Each structure stands twice: as C-alpha cells, then as structure tokens.
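Data block below; observations after.
A single protein chain has been omitted; all remaining protein chains appear in their positions.
Now for chain A:
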C-alpha cells in the first residue's frame, strides 16, 4: 500500500518516509518512557515491601506470649477471706516455684528462680482468687505470663550458645526453663494482653488498648470539629465569598498553614488551650483540638477543589429554574462535591492519626497505664506508644514496637479503604 502511494504521489512519499524513519525512534522513546514509569512504580513498591518485611519479621512474634503453668496452693494463712486485696500473692507464686525446685535455698538463686515468671503473675492470681473464692485453701493450676527474658529465650531471640556472662538468662535458669518445658508447663498462646491492656514497663504485660482508645477519642474530637468547620469554610469561600483582596489573603494563608510543621500547632495548643483556657494536660480533648487546627487547612483545600470540580452546567441549570444560591449549593453542588470532601477529611484524619509532634507539647507523650474512659482522661495515642516503646531498653519491647506499627498501619489502611468505599457509594447514588 505504501509502495503504491509512493509511486503514485511522489510528493506525499517524502513525508511518509520521514515519518517512517522517525517511527522506530518514537517507539523506542515510548518503550523507554514506559520502562521508566514501571521502574519508578517497582522501586516504590520495593521499598514498601522492604518496610513491611522488616516490620513483620520483627514484630510477628509479639502476637504470641509464653505462659508458664504453676500449681499454686492458696494458703489460708496468706489469704484472708475478708481482705483479698491485702494478701501477698507474690509470695504464693514464689512458693509455687519453690515447690517445683525445693533444692533452691540460697537467696540469690531464689531470686533468679522468681525471675522466671512475670511480676504480673501475682496480679493475675489476685484476679483469679477474687473470682474463685471457694478455691481458697486448695491447690489450683494457673497459667501466668513468663518474664520477658524467658519469653525472648523461647522465641529464639536469646542465643543459648553465647557465654553465660553475656546472656540475660544464666545457665541455671536455662536448665529450669528446659525442665519446665519437658514437664509441659510452658506454652505459647495468642497474646491477648497486647490487645486488651494499657502500657506497662514489663514488656509481657504491655498492651496497646490504652493507646487505641486515646487515638479513638482524639480522632472523634478532631472529626467532629474539623469536618463541619472545614466544610463550612470551604463552601463559604468557594461559593459565597466575594473575590477581593481579603479573600485572596485568606486563601494564601490557608495554603501556607497546610505547610506549617505540625510541632507549631503543638506550641499553639500549649499557649492557647492549656495556658489561656486552662484545659488539663494530656487529655484527648486538647489533642483533638490541636489536631483539628492541623487538619483544617487540608480539609478546606480539598473541599474547595471538590466544589470547583462540580460541573458549571449544574449551577447554571439550577439558577435558570429559579433556585436561590443557598438552594443551589445545598441541593445540587454540595451533594456532588461531598465524596471529594469526605476523601479530604479522611486523608486529614489519617494524617492526624499518625501525628506525634504536636501532642508532645500538650503532654500526650506520657506513660499512662489506665485505659482512658473519656475525653478528659489522661491518655496517649498509637504513634506516641510506638515512640515510647522504641525508646525502652528492654529487648522485648522491640517486637512490641513493630507489632504496634502493624496495628497502626492496619488502621491507616482501613481509613483509606473507607475513603475509597464512601466515594464509590456517593458516586453511585448520583
């Protein structure tokens, strides 16, 4: 065909020759561009993959906890039925351990033996006795958490071959642990404590539930304040505000605020909410207020662009059939823009969920054991918990840190998936 053309119309033939000559080069260029694009995606996926691999390989063991079974004789001399809380439960635990190894008599050896189980064992026994008063005076079997060092040993984080002086567990303790294992008194169970309890300085007792609750309360405050305020500001600025110098200044400032480092909001929160209004330190209410300030610019900017994206034909159609500006916005423009605004809000929330810097200034970077039960209870949040654990000397907190990161990532994924999901629903409705 080409040859035919060429022969018939010599003038056109030249153009096609030029095109043909350059064609391979253009194809190559396109292929190269695709390879670059593909490589860019692969590199970022690769890094993400590496991140996941390192976090999961470090952290998956935290979801299991080593437990030790003890036969505890609930001595009536130690437990007074009328004063259950006052009994020395640690002593009962110690006696249970000694009954297995009666040959341990020296003070230091006893101490090493007691160190096999967590200090939390006594509190677990106390709770058991409180529920089973009739068991007092008998011997019971109870599974108690092992000490973090034993836990690390069972999970293979302590090398048995290193000389005794360099191990946190000495040879004697190693022999005890092996003996207990051979008697079936040691098992690994799913670590419920990690999901149900608050922070602790003992890795085997530490959990993220307190931080999760804190994050929840903080985000509720943030959501309840930032979505209506941000949405209203976006609608007003985009739909109603006159275009003059003042609105220009406001717009520039909002864009600037979106880029302000988050610690600045913490300082602002400290000065305004704590020092001026006198709100208490370390509470989700103040945390939520500070994070509201931080996420507002994001929500306003995304909200405005969502409003801008609503087709002008809808506005014109609405106005042409006699709708007022308010009716137009409320009935036609806003429903169209809502998916975009919601996405912006959820992205802002996800940002707020991962924030620690502004919370440092208002005292939410703190050791808090009790699970917060409301907006004014002292609490911390998930990323702060991760930061605090990463800073702890005990080896066992390493895996807890990674496990907490996994939980945080899970929440972020859920939030982002919700954003996609909501957008789909709203888009379908129209």
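Heads up, the rule we're going with is that contacts are C-beta pairs under 8 Å (C-beta built on N, C-alpha and C of every residue); 3 or more make two chains touch, one makes a residue touch a chain; residues count from 1.
Everything below uses one rule, namely that contacts and distances are computed from a predicted model.
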Name under which UniProt lists the unshown chain, selected from "Na(+)/H(+) antiporter subunit A1", "Substrate-binding domain-containing protein", "GntR family transcriptional regulator" or "Cytochrome c oxidase subunit III": "Substrate-binding domain-containing protein"
Which of A:328, A:365 or A:404 contacts the chain that the document leaves out: A:365
Residue of A:323, A:390, A:409 or A:422 in touch with the missing chain, whole complex considered: A:390
Option touching the unshown chain, where A:229, A:319 or A:347 are the choices: A:229
Touch with the omitted chain, as defined above, among A:26, A:179 or A:331: A:331
Residues in chain A touching the chain absent from view: 111, 115, 119, 123, 158-159, 162, 165-168, 200-202, 221, 224-225, 227-229, 274, 277-283, 285, 330-331, 334-335, 363, 365-370, 375-376, 378, 388, 390-395, 398
